[in-house]
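What follows is a single structure, and I will ask about it in a moment.
Note that this complex is displayed minus one protein chain, with the remaining chains in position.
Right after this comes chain A.
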Amino acid sequence: MACGVAQAKTVFAYRFDYVTSLLGLLFQLYVLRAVWSSIYRGHDSVSGVNLSTMVTYATLASFQNWLLNPWQFSLIPDRVREGRVAVDLVRPVGFVTQVVVAQVGRTAATLPFGLLLVPALAILGARTPVSATAGFEYALSLVPAYAIITLLSVVVGMVSFWTIELNGMIVIYWMISQFLSGTMVPLWFMPSLLRDFAKILPFQAFSYTPNAIYVGQIGAADAIGAIAIQLVWVALLYVLCVLIWRRAIRRVVIQGG
């Protein structure tokens, strides 16, 4: 708990950065809308999806990504490189617990900044969910989505116990996961081979699934199945996380003396 509070307070210590990145996000959303509008010029719908649905999806996906999946992705690599894990490990609370709680704290503190943006999202063309059921299922699917994001960040972050310099790999991972999650381009616009590939990976479960439910591309009935798949990913990633941690703790090499 305390780690979460600490991380939340850290967010407020850097509120200026958050406001700046908020402006960056607004600009990004504006550009996205312009791009999709120009792609759609002269067409009412592409692959059976109309412009307003597309803009809603793109806006929401980027917003959600900004809120739940920040660029300072995992808190682990920096702490390992700077040897600060030493301090984390002498605490009477598990390391993974500390990291997860800290990430949740960070998100919770970012939330108010995000809420500021909701009116802007509407102005930029985001519509309400296609139905009340879809809205409800969307909200429901955000929970496992967030769990997946967090677990992935822990799993990837823990690689830093094996190799200290992880930054380059994180950038690559970040870009690939962004793309395969359907944040940039929804799965329905992907070539079928790529789409099938994306579907067997966990990334789509945190971005595509909730947003496609919201705009109705995953119907109310299919949504239950999609959420079940999310839950399977949560379970799998959790097990993976535990397994990796058991090995990582044996590998721990604290930098600096």
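Remarks
Note that in this section contacts are C-beta pairs under 8 Å (C-beta built on N, C-alpha and C of every residue); 3 or more make two chains touch, one makes a residue touch a chain; residues count from 1.
Simple rule for what comes next: contacts and distances are computed from a predicted model.
The chain not displayed here is annotated in its UniProt record as "Methionine ABC transporter ATP-binding protein", chosen from "Methionine ABC transporter ATP-binding protein", "glutamate synthase (NADPH)", "Glutamine amidotransferase type-2 domain-containing protein" or "Succinate dehydrogenase cytochrome b556 subunit".
Although one chain is not drawn, the whole complex shows that of A:48, A:92 or A:191 it is A:92 that touches it.
For the chain missing from the display, the contacting residue among A:48, A:119 or A:168 is A:168, taking the whole complex into account.
Although one chain is hidden here, its contacts on chain A can still be listed: residues 1-3, 5-6, 9-10, 13-14, 82-87, 89-94, 162-163, 165-166, 168-169, 249-250, 252-254, 256-257.
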